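Missing here is one protein chain; the remaining ones are kept as they sit in the complex.
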Amino acid sequence: MNAVPAPASPAAAAAPRGGHLRYVLTENPVTLVAALLFAALVAVALLGPWLAPHDPLATAPERALQPPSGAHWFGTDALGRDILSRCIVAARLDLGLAVAAVALSFAVGATLGAAAGYFGGWPDRIVSRTADTIMAFPLFVLAMGIVAALGNTLANIVIATAIVNLPFYIRVARAEANVRREAGFVESARLAGNGEWGVLMRHVFPNLLPPIAVQVSLNMGWAILNAAGLSFIGLGVRPPTPEWGIMVAEGAQYIVSGEWWVALFPGAVLMVAVFSFNLLGDALRDLLDPRRRT
Amino acid sequence: MLESAPGGLNAVEAGEAPAGRAPLLVARGLCKRFAVGRGRPPPMLHAVDAVELGLARGESVGLVGESGCGKSTLSRLLARLIDPTEGTIEFEGRDVGAVPARRFAVSPDRARIQLVFQDATDSLDPRQTARQAIAEPAIRLGLPGEIEARVRRVAEEVGLPAELLGRYPHQLSGGQRARVGIARALAPEPALLVLDEPTAALDVSVQAVVLQLLARLRRERGLTYLFVSHDLNVVRLLCDRVVVMYLGRIVEEGPAARVFDAPAHPYTRALLSAIPGSGRAPVPLAGEVRSPVDPDPHACRFHGRCPVGDDACARTMPVLRPVAPGHRVACLKSGA
Partner (left out) sequence: MSEGAAPLLTVDDVSLEFRTRSGTVRALQHVGLAVGRGEIVGLVGESGSGKSVLCYALLGLSDRAARITSGAIRFDGIDLRAASERELQDLRGREIGMVFQNPRAALNPIRTIGDQLQDVLRRHHAIRSQDLRARAIACLREVAIADPERRFGAYPFELSGGMCQRVMIALAMSSRPRLLIADEPTTGLDVTTQAAVLELIRERARADRVATLLITHDLALAADFCDRIVVMHAGHVVEAGRTARLFAAPRHPYTQALIASTPAGRASLDELRPIAGGLPDLRRDDLPACRFVDRCPRALPACREGLRHVSGAAAEDFACSNPLPVA
């Protein structure tokens, strides 16, 4: 019930950023696992084409639908393409889509939400009603609708995913801004000569980041799933471009006939990616919150 | 150095203030009302009502009262963080009350009036180091000279060791945070410093250090203080003049020594008697506190709890009248 008393004298001088990073990683082993997974994913995404043992687009009908073996760790698909290579190269596309969508969503949503929560009044009303409207739709259906309306391109997948994600950022940012608008440091900021936008962007917004960081990471997972889902039903990515969703779609028809590896490996890789992003959410918050620096 | 202070607003205005005590800030007819609830017209909470207050340059004025008396609201009105509903505020001869708070924040006068907060922890941005917090007013208000030099100078003045400047608020002790708050308020070189219970959250031993620091700074820089506090012991030590508020109105004001030794208003007497260690018999205040929402303009706000009031008090709103040079009280029963 009663908290542990604070250390009698304040901790030693602020550790450099590297020190804090190390602390966050070592404090919780889950964080370390998540960080390693994430690093591996990013490495694969960046180095994709060089890591792939085979050309992901090279077809070889004579080697179609071969189970996992020494030559093809994940087996081959219906056109004889190496599934492992395709998975590796797809990482770049999937992560790229997710990062772009989340970045866009975050930038627009957090700013709108923060302004709505801080100023209140009609900015708040407009932004909140817009967010409510978006949330009234089943989100995946809405994403489908947007891509169908705007055109079947990668850019539009990003835009659709970003729009569909906006309400979450708006709501979190708005709630956090609302809580902080009466905080002492906000009044201090006004005394220091900041105009209202200055207070919002220099003081309120940076303090919103830790709670939103968790949201960002969870969103990454969802954004990957969303892009994969859209591709699965034929929107967005077109064959032969390797992308995890399309690969699962293509492989789905072979499960019944016993060639399980065609769908399973892309699906498993997708799952691991989403998993590591979710785990990373907490670590991001710890990294960004200066109060956790000891 | 607690010589008797000039006689409040009247003396200040009439130019009777002693040499070197020119009026710095004059507030007239100051009111602040908030709408609470719905209705046409909506019920209004009278946080500050008909306040007339003058601050002479270089003096230290204590503003005391209990919760709900309006001292926090008044301090924020005078620091121009919120706008008055009615009334004027003149600072160094300029009408600053007419400038909306949002515009005032980016005007040059912002540097001239600063505020030190009660809870230094709450008033510091957790994402800013001490150095950044102290430098910010200098940067935003476009003050001349090198920022880092200014930060170091003011940190030294408030007794904050230079090696602590790189720390975040949660890495500093309560006393150190209080110093950062004071340094930050002093960095733009204000003429008027409003201090809102700056030592309330501190331990007694740290409080002593901060009070002595504040006294020294005032002497060295010639600052004017408006010291808002519920702790009368502290006010007695730090202030030349005391203003007592109750439910939005000033009920008594005068030189600190006089008000403490010979309080004229029944509320002041009750307040003083309730201080632990005062040696006075506590004056019990029975009855309910009057509501600050849509109060009766023709009744004394203290009526109902006042040990010496009678029916006349429920029919007439008392106004501040002098009982002694520089000592004014708003009470029908005070013999003023």
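Note that the chains take the letters A and B in the order they are written out, and that residue 1 is the start of every chain.
Going forward, contacts are C-beta pairs under 8 Å (C-beta built on N, C-alpha and C of every residue); 3 or more make two chains touch, one makes a residue touch a chain.
The structure displayed is predicted, hence computed values, not measured ones.
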| item | value |
| --- | --- |
| Of B:Leu232, B:Ile250, B:Met317 or B:Ala330, the residue in touch with the unshown chain | B:Leu232 |
| Among B:Leu211, B:Val293 or B:Val308, the residue in touch with the chain that has been omitted | B:Leu211 |
| Selected from B:Cys31, B:Ala101, B:Leu285 or B:Val319 as touching the chain missing from the view | B:Leu285 |
| Given B:Gly37, B:Pro144 or B:Pro276, the one touching the chain that is not displayed | B:Pro276 |
| Interface residues of subunit B (partner: the chain not displayed) | 2, 66-67, 173-175, 203-209, 211-212, 215, 230-234, 236-238, 270-271, 273-278, 282, 284-285, 288-289 |
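In this text, only the chains that are shown with their structure count from here on.
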| item | value |
| --- | --- |
| Subunit A-touching residues of subunit B, taken from the complex the two chains share | 79, 81, 101-102, 105-106, 110-111, 114-115, 117, 119, 121-127, 129, 133, 136-137, 140-141, 163, 166-168, 170-173, 176, 181, 184-185, 188 |
| Residue ranges of subunit A touching subunit B (in the complex, touch as defined) | 9-11, 13-14, 183-185, 187-196, 198, 203, 206-207, 290-291, 293 |
